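With one protein chain held back, the other chains of the complex are shown just where they sit.
Each chain carries a letter (A, B and C) given by its place in the written order, and its residues are counted from 1.
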C-alpha cells in the first residue's frame, strides 16, 4: 500500500501517518520528492482496516498494490484448478460444453433437449427454473417442478445438471436436485447468497456481473471460497457498455486475464453476451481459440416458441453443426471436446 | 410495437407475421416503403409474450414503443406521489434529508449521530446493519444488534429509521425495527428480494443499480409495486462509467427524467456517487436545484475511525454547515427543509 | 512513480531496476514486504520516458502518483484563473451565459437571435459555421459565410462571438472573425488542431470528449497552453455511458473536480449533454448550484425548423424564462449574472 501525501504536507502530518501505521505493527518507507511525498507501507494491511488513513491531515490518496482476494489468486495457488461435477471435469485439458434451454418449460422439452445436446457433444445440461426477468410481467420460471424435470433428464441421459439459484430458499430446494449451482450476473454481488452456497460443497458456476470488474468478480469468487467451497467455475457473459448492437459486450480479453490472475476455470456464454443467435457460432470459436475452458450455449427444440430468450437460442441442428465446427479448434488448442 | 422486416422479405413471410399477431387478438398496420417494410402492432402486446416474433422468417427486429412498467408510470398516474414514513412525508413540497453513518458501529455512535443530525435539520436516520462489501474480509455489519441500536436512537430522537436489507432473513428481522427498507444498488435486480418486500406495506428506498438504465430501475420499482406495496422512493447514487476520478458518476439528469416518466419521489445520495467528502456539498446543492425530493447523506461523529466508507462521510459540523447552506436553495425551489 | 515488482522477483532483477532509474539521475526507495516489493522513484520522471521499465524482468506494473499536466494544474497555479473575451470575463465571480443557434443558417436568424439573447442576459453569442455531423448526408454548415453573419451580429449587439473550428483551414478563416475558438468534443484529442490554436492568443473553449477522462481533458488543455495560449475555458457537455434516456450523461461532478485539480474556468453545456429541451432548465440550475462559471445554451428563433439540433434548442421566450430563473441562484452562489 502506498500513501501519497499532498504537495503542501508538513512534517507533523507525515509523522502522524507514520506513527499510526507503525502503531498497528506495519513498517513504512518514506520517499520525499520535489513534487510529491509518498509513504510505502509494508505488512498485513488488514490490520489498518479500521483506520481511515485517507482522512488524516496531509494525505492525498491511497494506492493499493496487492489484490484483496487470496484463495482465488494465482499468486498463492500457481497451478490451474479443475472442478469436478459428477464425472465431468471442468478445466485442465477438457473443453466442456453445457447446453440447454434458457427456461425449463416442460418435462418433454427438457428431456428432448437433453438427448439432442448429448448426441452433439455437450456433457452438461443447463436449464433455468428460477428466472430473474427485468419486468415482473414476464415468465418467472417453473421453480421446483422444473428442477424435477431436470433431474429426470439427468436420469435419462446421465448428464450432470446446472441450474441458477436466486435466494436462500431456492438454494435449499435446488440443493436436492442439481449438480452445480449457477449464480447469475444480477446476483454476482448478492454476497448473502454467495456465502450461503459457500457453505455447501456443490460446485458453483459464477457469472460475471453486468458491470463488474474482473477484480470484483474474483472477489465474489473469494466470498464463496472463503466459506469453504472451492469448486468455483467462472463464466464470462458480456458486460454493459455504450454499444447497443449487441445486448452486452463480450469481454473476450477477460479469459487470458483470468488465466493470469486466477487458477479457477473459466467458460464463456456467448448467447447472453450478444442476445443474437447469428453471433453465437463465431464467438464460440473465438472463445475456444482464446483459451476458455468451455461454453454455455442455449439450445431450445423450437426457439420460436421459447418462453425466454428465444432469439439467442440455437435449434438442435445448429447446435450440432456448432459442435462439429468446434472440434478441430479444440484439437488445435490441445483440449478434449 | 413495431416489427421491422428485412429488405428481402417476401409476401408469404409478411402474411405469416400478420396472421400470428392477429390470431392473438391484436391489430396490425402494414407500411411498405422502398427500403423497408414495417408492421405496426396495436393492442395488448403481453398477449404476444410467448411468440418469439424476432425468429419468424423475414423479421429484422422488433422496436418497442411503450414502457413495460405500468404502476410506476406517470402516463397512468399523472400526479406526483408522496410516501409517508411515520410522520415524515417524502415528495411533494418537502425536501427530506436522511442522514447517518454508513455502518452502525455502536449504540453510542448511532445515538450521538441521531441527535446531531436532527439538530441540523435531518428528519430521518439512516444506518447500515447489513453491509454488502466487495471483499469478504471487510466489516460486514452488526446485523440485529445494530437494528436494536437504531430503534433506540429513534426512541430518543423521534426520527424514523431506514436500513438496508439484503435477504429474506434480513427482511424478517428488520421488519420488526425499521420504518423504511433500503434496497442497495447491488440488489436492485434481486427480484426475489423485491417481491418479498413488495408483500409488506413498509416504505422502500430503492437505490439505482450501478449499471441499471432508468427503464430497468423503474421496472425494479414495478416489481415491488406489483406485489401491492406502492410506497417506493427512488434514490440515484451514481452509475458506473469509464471515469475514475469519482467512485461512480452521479447521473444528475436522472432526476428530471424520473420526474417526467414516473410519479414516484426521487432523492440523491451524493456520498456513494462520488466517494469523496469534498464533493458532497456542491453535489447536494446541484441535487436540490435540479428538483430532487431529498438527500441521503453519510454522517459519522468521527469519520477517521469509521469502519465503512469514512472517506465519504461528513463530520457533524460539516453536515450542519451543509444543511444551513441548503436552506436558501430549498426556498428558491419552493420546498420545505 | 511507484514500481511494483512481481511476487517471485529476485535480487538481481531488483538491482537492475534500481540501477536503471539511478543512472538517469533519480532516486529510489526500496520496500520489501511479505507479499510485495515496491520501488519508489523520486525525481523528474520525464527523464525515464525512453525506458520501458514495465518490460524489465520482475516488474509487475508502474503506478504513477503525479499528474502529467503542469500548466493546467492547480498545484502549480493555486489561484483560479479568469479568461477575458473582449470585455467579457469568464471565471472569478462572473457567471457567463453563451447562447445562440447550433448552426448558423442565415444573417437574419443570427442577428435576431443575438438581440434576443442579449436582452435576456447572455453576454456571448455562439453559432456553428462548421458542423461535425455523424452522417455525411446531414447539413455541414455555412462556413465563412456564416462567420461573416456572426461578425455582423457582433457589430449590431456588441456580443463577443464563439465558433467551433475543426481544421487548420477553418482556424485560419475563423481567426479573422471570432473572439473565441471552440474545440468540439470530437476534436478534443485532435492534438494537431490543439497545437495550432495554442500558437494563437485567441481564447479557447475546450469541450470534453465523449469518452475523455478528466485527466485526458486537462492534458488536452495542456497541449494548448504548452504552445503559449493560456486562455483556456473548459466545457463539460456530457460523456458516453450505457444510459440511453439522454443523448449523453452530464457528468456534473466534473465541475467540483476541475475546480480542485485545475485553475481554469469551467462551464456547462446542458443542451448537448441531454439532447432534450425539457431537461435544459433543471440542469442549468444544477450547474450554477454546483459551482460552474457559466453555461452554453442553444437558442433558436424557431427550433422546429432548425437545420441542426432543433430538439435541444430553446425558443427565445423559454431562454428568457431560464435566465430569469437562474438569477436568484447566481445571487445565492455569489456570482454576477
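Convention: a contact is a pair of C-beta atoms (placed from the backbone, for glycine too) under 8 Å apart; a residue touches a chain by one contact, two chains touch by 3 or more.
Just so it is clear, the model here is predicted, and its values are computed rather than measured.
Note that the undisplayed chain, when the full complex is considered, contacts A, B, C. In the complete assembly, the contact with the undisplayed chain comes from C:56, out of C:26, C:56, C:89 or C:332. Only one residue from C:65, C:180, C:197 or C:306 touches the chain missing from this view: C:306.
Considering the whole complex, the residue from A:14, A:147, A:255 or A:271 that touches the absent chain is A:255.
Residue positions on subunit A in contact with the hidden chain: 211, 213-215, 239, 241-246, 249-257, 260, 273-274, 278-279, 282-283, 285-291, 328-329, 332, in rising order. Against the chain not displayed here, subunit B makes contact via residues 2, 4, 7, 27, 29-36, 38, 40-44, 63, 65-66, 75, 240-242, 244.
Listed by residue number, the positions of subunit C touching the unshown chain are 46, 49-52, 54-56, 68-69, 130, 132-139, 166-170, 186-187, 189-193, 195, 210-211, 216, 219, 222-223, 226, 240, 303-307, 310-311.
Operating definition for what follows: only the chains that are shown with their structure count from here on.
Averaging C-alpha coordinates per chain places the centre of subunit A 39 Å away from that of subunit C.
One simple way to say how far apart two chains are is to compare their mean CA positions; for subunit A and subunit B this gives 26 Å. For subunit C, residues that reach two or more other chains under the stated contact definition are 241-242, 244.
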